[in-house]
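A short worksheet on the structure shown next.
Of the protein chains in this complex, all but one are displayed in their positions.
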Amino acid sequence: MEISFLSGLALWLRGEIYALTGLPILSDLALDIIGIALLLGIISMAAIVFTYGERKVCAFMQVRIGPNRVGGRFGLLQPVADMLKLMSKEDIVPEGADKVLWALSPALLFVPAALVYAFFPFDAGAVLADVNVGVFLLFAISGQAVLPFLMGGYASNNKYSMVGGFRVVSQMISYEAPLLFSLLGILMITGSMRLEDIVEAQSGGLWFIFLQPLAFVIFLISAVAETNRTPFDLVEGESEIIAGPFTEYSGMRWALFFLAEYANLLTAAILATTFFLGGYLGPDFLPGFVWFGIKAVLMVFVIMWFRWTFPRTRVDQILTFGWKAMLPLSILNVFLTGVVMCALGLV
Amino acid sequence: MKQRYLTAEELARIKGNFYTVSIDEEEKPPIYVSPEEFIPLMQLLKTNPRLLFTHLSCLTAVDWKDTIDVVYYLFSEYLGAYVVVKVKTIRNHPEIPSVTSVFPGAEFEEREVYDLMGVKFTGHPDMRRILMPEDFKGHPLRKDFKYEKPAPPKATRVSGEEEEADA
Amino acid sequence: MKRTETYLLNMGPQHPSTHGVLQVKLTLDGERILKAEPVLGYLHRGIEKLMESRTYFQCLPYTDRLDYISSMNNNFGFAMAVEELAGIEVPRRAEFIRVIMAELNRINSHLIGIGTLANDLGASTGMLYCFRDREYILDIFNEVCGARQTFHYIRIGGVAGDFTDKARELTEAFLERVPKFLSEYDQLLTGNEIFTRRIIGISAMTAKEALDLNMTGPNLRATGVARDLRKLDGYSVYGELDFDIPVGEHGDNWDRYQVKMKEMAESAKIIRQCLDKMPEGLIMAKVPKMLKPPKGEVYSRTEGTRGELGFYIVSDGTTKPYRVHIRRPSFVNMQGLDLMCRGMLIGDSVSAYSSIDPIMGEVDC
Partner (left out) sequence: MELRDRVPESLRQNVLILKVDELFRWAHANSIWPLSSGLACCAIEMMSTATARFDLSRFGYEVFRPCPRQADLLIVAGTLTYKMADPIVRLYEEMPEPKYVIAMGSCAIAGGPFADSYSVVEGIDEVLPVDVYIPGCPPRPEALIDGMLKLREKIMHPERVAAERAKWAERKKAKEAKA
C-alpha cells in the first residue's frame, strides 16, 4: 500500500514513541489517544468554522455582508466569541424536567456524532479504526442519534419539545432506509464494506457519482434529512415549534446540540465525499487529506446552499416523500446495479 | 366621496309591518328599532331580494350618557347604498339579541362591544371579553369609566440583584 | 387499552410566527389541529378611548400606530372621514399624492406579508429580499415626510409636504424595479416546488364562508369575490384610474399569495397613472385651526391593505370627537382563523397566520 502523508506521519510517530519507551502497547495507545484528540479537535473546530461559514454564506445569499467587526475585517473571531459566551451562560434546569434524561440527552447525542469519525479514511491508511465492516458499523452507530432527541424532547416537559421529539423520530427512521439502500449499489460494485476499499475502488477518476448518479441524489437528500437541515429541518422548525427538542436547553448544553449538529453536517459531507466523490483521491500536486478536505467543505457548502434557498417541508410531505419516493427509487437503483453487473458478467 | 344612504321614503317602505321602527328625518336617516323586532328586521334587510344588505360594514355602540345605542351599518352591493340601524338600550342593563344568527361574522365585533361598552348580546355563542383581560373590571369606552391603573407585575429573577444584596 | 387524547398547545403571545403578540390556542390531536382559538388584546392600547380626549388633528397620529405597516392608508381613511364630517374639499393635487402614497404603502405592506409568509415556511432568504426592496419605498416616504414608519403625512385637508421632484425621481426608479423584483420572487418562491406544495390547497375557504365571516381585502378576493372598495366606491381619484382587481379561485394560501403578488403589480400601474395625471396646484385645503365639525356622525371606509378600513366618528360640535370607532379589517378577518386552521397540521397553521396577514396593532387597536 502506498504511504500517504498522514499515515507516514503516524508510522513515524509510532516508531519514535516505541524507540522512546520500548513498549509496543504504549506506542499504540499513545497513537490512539493522539488520534482521538485530533478527531475531537476536528469536530469542535468544524463547528466553530462552520458557524462562521454558515453566517457568511447566509449573508452572501441574502445580499448582506455578514460578521466583519469582531476580530479583524473578516470577523474571524465571531464564532470564538459565541462559543465562549455559550460556555459562560447560566445553566437552567426546568423544574418539571426529568433531570437525568434531560442531562444525558445532549451528551448522548454528541457521542455517536463524534464516534463515527473513527471510521473515516482521511487519507490512504489514515483511519483511526480500520474495520472491515466499516459501513455497517457507521450506520449502526449513527442510528443511535434518534434516541437522545426523543429523550431531550420527552424530558423537557415542554409541548414544543415533545412535538419536536416525535417529529425527529419519524423523520430519521424514515430516511435511514433510503440512505442505506442508496449505498448498497456501491457495496455491490466494490464488494467490500471497508471504507478505504470503497475509496480505492474509485481510483482512476471513475467516481461513483458518475456510476451511480441516482444513488448520489438519493443519498444527498436522505443525508440532509438525517442531519435535520433545511428543507427537512422540521425538528427545530423555528417558526413552528420554536427550537424543537432543544427548546428548554440553555448555555453549554444547547451548545452541545449545536456541536453535534455541525458534526453531523460534516459527517454527511464526508460520507458523500468518501462514497461518491473519490475520498482522498486526486491529482498528485496536493496531498490526499487536502483533497479530502476540499471535497468535504464543498459538500458542506452545497448543503448550506440548500438551507438558505429552500423553504421547509411539512411533516406529512417529508414522510410521504421518504417512503413513497426515496425508498422505491433506492431499491430500483440496487436492482439496476445488479442487472448491469450481471449483464457485464461481473458477478 | 359621498356615500349613498337609503332615503326616508325608501325606508318607509321597509318599515311595513314593524311596529317599533321609527325613522329620523335626517340626511342619513337611521332606523331605530326595539330589541324585540331587531332580528326580524335584520333578517329582512339581508334576505329581501330587493334589498340584499348582505355586508355588515360596521358594528359599534355609542354611549349617550342616558342610553347606549348599538349602531349597525349595512351595505348592499346590489343597491350601492348603506342603511343605518340603531338599537337603543337601557344603560344600567344593556341587553339586545345577538345578530350572529343573521351575520355570523359579527361574532368578534359583538364581543368587542361587550368588552368595551358592556352591552350584552343574548344568543351569542361565546360572550366573553376579547381585548381586555378576563378579570378586568368595568367597560372602558363608557363615558363615566374611571380606572386606577394597578401596579404592573415585577420581574423577580432580576439580573445582578444577588450581587447587590451581597454588597 | 388504546386511548388517544387531545392536547392544548399555546402558540404565543411570544412566538416567532405569530407576528407580534397574537396568541392562538390550538387543540391538537397529534399534529392535526382540531380547533384554533385566537386570544387577542395583548396590544390593546385603547386608541378609541384616547381619541375621545384628543382634537381631530391630534387623533391623526394614532391612526399611524393602528396598522403600523400601512400607516399611509390609515391616515388616508381617517382624514377622509373627518373631511366628510366637516365638509372640506381636498385639492386635486393632494388627492393624487394621497393615492400614490397609499398605493406605495400597499406594495410595502404586501412585501412584508409575502416576506413573512416565506419566512414562516422556512425560506428566510425570501423575507430578506422583500425587506431589501421595501427599503426603496421607504426612501420615497423619507423624502416626502422624513419618516420611515408612522408618517403622519396625509393630513386633514391635504398632505403635509409637496411631492418633490426628487420624490418623483425615486418613485419612477422604484416603478422600474417593481417588475424586476416580482420576477425575482417568482423564481425564488413561486417556482419552488416545496413552497408551492406547502401552500396550494392549504387553508382553503369558499366565497360563501368568507362573505359570511365579513372578510374583506385580499383574503376575500382570494376566494373569487371581486370586491374592492377602490372600484366599488371609487373614492378620492380612484374612479378615474384604470386598474384590475386580481381575484383567486379556491381561497387557499396560494391564492392569497398570488392575489398579493398581482396587487403589487396593479398598484404600480396606479402609481404610474397618478404620476402622469398629477396636476400642479395646492396640496392643502383651508382648514380652520380649531376644527369644529357640525353635530352628526359619519362612517367612511377605504380599502386598506388588509380590507375595508372604516372610521365611524360621532361629533358633538366640539373640537374633539365624541366617539370614534375603527372598523379594523384584520380584526374582522381574524374570525376566519379557526376555519382556516381546522384539520390542518401545525406546520400549516403558521402559513395560515401569515397569509391572513394580521397586524396586531390593528387587531387589538
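In order of appearance the chains are A, B and C, and numbering begins at 1 in each one.
Note that a residue touches a chain if its C-beta (ideal position, glycine included) is under 8 Å from a C-beta of that chain, and two chains touch if they have at least 3 such contacts.
This one's a predicted model, so the numbers in the text were calculated from it and none came from an experiment.
Participant: Would you list the chains present here that the left-out chain is in contact with?
Facilitator: Result: the unshown chain touches A, B, C.
Participant: Tell me which residue among C:Val24, C:Leu43 or C:Leu189 touches the hidden chain in the full complex.
Facilitator: For the chain that is not drawn, the touching residue is C:Leu43.
Participant: In the full complex, which bits of subunit B touch the chain not displayed? Write them out.
Facilitator: Missing-chain contacts on subunit B: residues 132-133, 140, 145, 147, 149-161, 163-164.
Participant: Residue-wise, where is subunit A in contact with the chain that is not depicted?
Facilitator: Its contact residues with the unshown chain are 55, 59, 62-70, 75, 77-78, 80-85, 88-92, 238-239, 242-243, 246-251, 254.
Participant: Please identify, in ascending order, the residues of subunit C that touch the omitted chain?
Facilitator: Interface residues of subunit C facing the absent chain: 13-16, 20-21, 41-47, 49-50, 53, 61-62, 65, 68-69, 112, 128, 131-132, 134-135, 148-150, 360-361.
One rule holds in what follows: only the chains that are shown with their structure count from here on.
Participant: Which integer distance in Å separates the CA centroid of subunit A from that of subunit B?
Facilitator: About 60 Å, centre to centre.
Participant: Starting from the mean Cα coordinates of subunit B and subunit C, work out the distance between those two points in Å.
Facilitator: Here the centre of subunit C sits 23 Å away from the centre of subunit B.
Participant: Could you tell me the distance, in whole angstrom, between the mean C-alpha positions of subunit A and subunit C?
Facilitator: Distance between chain centres, rounded to whole Å: 45 Å.
Participant: Among the residues of subunit A, which ones contact at least 2 other chains?
Facilitator: Residues: none.
Participant: How about subunit C: which of its residues touch subunit B in the complex?
Facilitator: Contacts found on subunit C: 40-41, 44, 46, 48-49, 80, 84, 211-215, 227, 232-236, 296-297, 299-301, 308, 310, 312, 314, 322-323, 325, 327, 331-332, 334-335, 364-365.
Participant: Which residues of subunit C touch subunit A once you look at their complex with the stated criterion?
Facilitator: That would be residues 7, 9, 15-17, 30-31, 118-126, 128-129, 132, 188-189, 192, 194-195, 197-198, 345-350 of subunit C.
Participant: Mind pulling up the subunit B residues that touch subunit C in the complex?
Facilitator: Contacts found on subunit B: 1-3, 27-28, 54-58, 60, 62-63, 71, 73, 77, 82, 84, 103-109, 112, 116, 129-133, 140-141, 145.
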